[in-house]
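One structure, as structure tokens, below. Some questions next.
The complex appears here without one of its protein chains, the remainder shown in place.
Showing chain A:
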Amino acid sequence: MAKSPEEHPQKAFGWAARDPSGTLSPFHFSRRENGDEDVTVKILYCGVCHSDLHSVKNEWGITRYPIVPGHEIVGIVIQLGNNVKKFKMGDRVGVGVLVGSCKTCETCQQDLENYCPSMIFTYNSTSQDGTRTYGGYSDIVVVDQRYVLRIPDNLPSDAAAPLLCAGITVYSPMKYYGMTEPGKHLGVAGLGGLGHVAVKFGKAFGLKVTVISTSPNKEDEAINKLGADSFLVSTNPEKVQAALGTMDYIIDTVSAIHSLAPLLAMLKLNGKLITVGLPDKPLELPIFPLVMGRKLIGGSDIGGIKETQEMLDFCAKHNITADIELIQMDYINTAMKRLSKSDVKYRFVIDVANSLSQ
């Protein structure tokens, strides 16, 4: 018989969705006891990732209710396991998309826990003890130290939270696919949570950055606030025509169904289109442009823990954080509705510590 959410010894409280309407409401549950390898984190802030929205509404068909979302968690260490040496009480730490993996397979040994076949997600997954994982829209979380990140001192907790998913999701492929050569031209398709961070990383890597978007009203901010070099509206055929064969790489953050053909056409020879958005249906891929231009389309999924720490340290060095709208916990359902209409610049972050009350 499945245990109830109150199966663990430590009481916990958060907000959960109970059905595919996706509406969130207060939820009592529990966290495991802090084991030798564990760190207990009092949660201060949690970013609202678009994956949270997909998950509460079961858009990918894999949600088990009740679900407590949230995988952009920043908080303070309040308990340490006996084997934990790298953190101390009071440290500011983060937890991202993963809280477990097998630790022994080839990918885990290469610090790529995110590609481990037994990877355990921060929410909506099954732990090694058979219980469900619950995410960061909650007061505390207990995590194996391997999956806990240190937040650099100069990064504010609230604006750093989205880096734990959005940040690593664009940083990892930018490094893996070599999208970091100064002077090269990067296209960023989609200017949302992921896209706006990709623009900031692109500029930090010394790239020329063009934002590719369907929303003309985002141009001013893209150029003047985020630092993009140019902006093109992908539904404007003349602009697309002028950009043909000009980009070394494109990072595609769009999760709606969209056409890949214009993006492929904007790539130079040997260009790379890297997709990190998660549409819920297949896209159409024209093969001729791949063959004629030796182009490629590749995927990427968050990043390993070592790389996530590297990304946070890179952000500290370049003073990069997300642009956020801080909200109270009880605003979450409105925030989700606005998120589904892309009405946020560019990430909601829940002020958990100050607004999550029982």
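A few notes on this one:
The rule we apply is simple: a contact is a pair of C-beta atoms (placed from the backbone, for glycine too) under 8 Å apart; a residue touches a chain by one contact, two chains touch by 3 or more; residues count from 1.
One rule holds in what follows: contacts and distances are computed from a predicted model.
The chain that is not shown carries the UniProt protein name "mannitol dehydrogenase", picked from "mannitol dehydrogenase", "AP-3 complex subunit beta", "Ubiquitin-like-conjugating enzyme ATG10" or "NADH-ubiquinone oxidoreductase chain 5".
Considering A:Ile76, A:Cys102, A:Ile223 or A:Leu296, the position touching the chain not shown turns out to be A:Leu296 (whole complex). Contact between chain A and the unshown chain involves residues 107, 112, 115, 173, 176, 260-261, 269-270, 275-279, 282-301.
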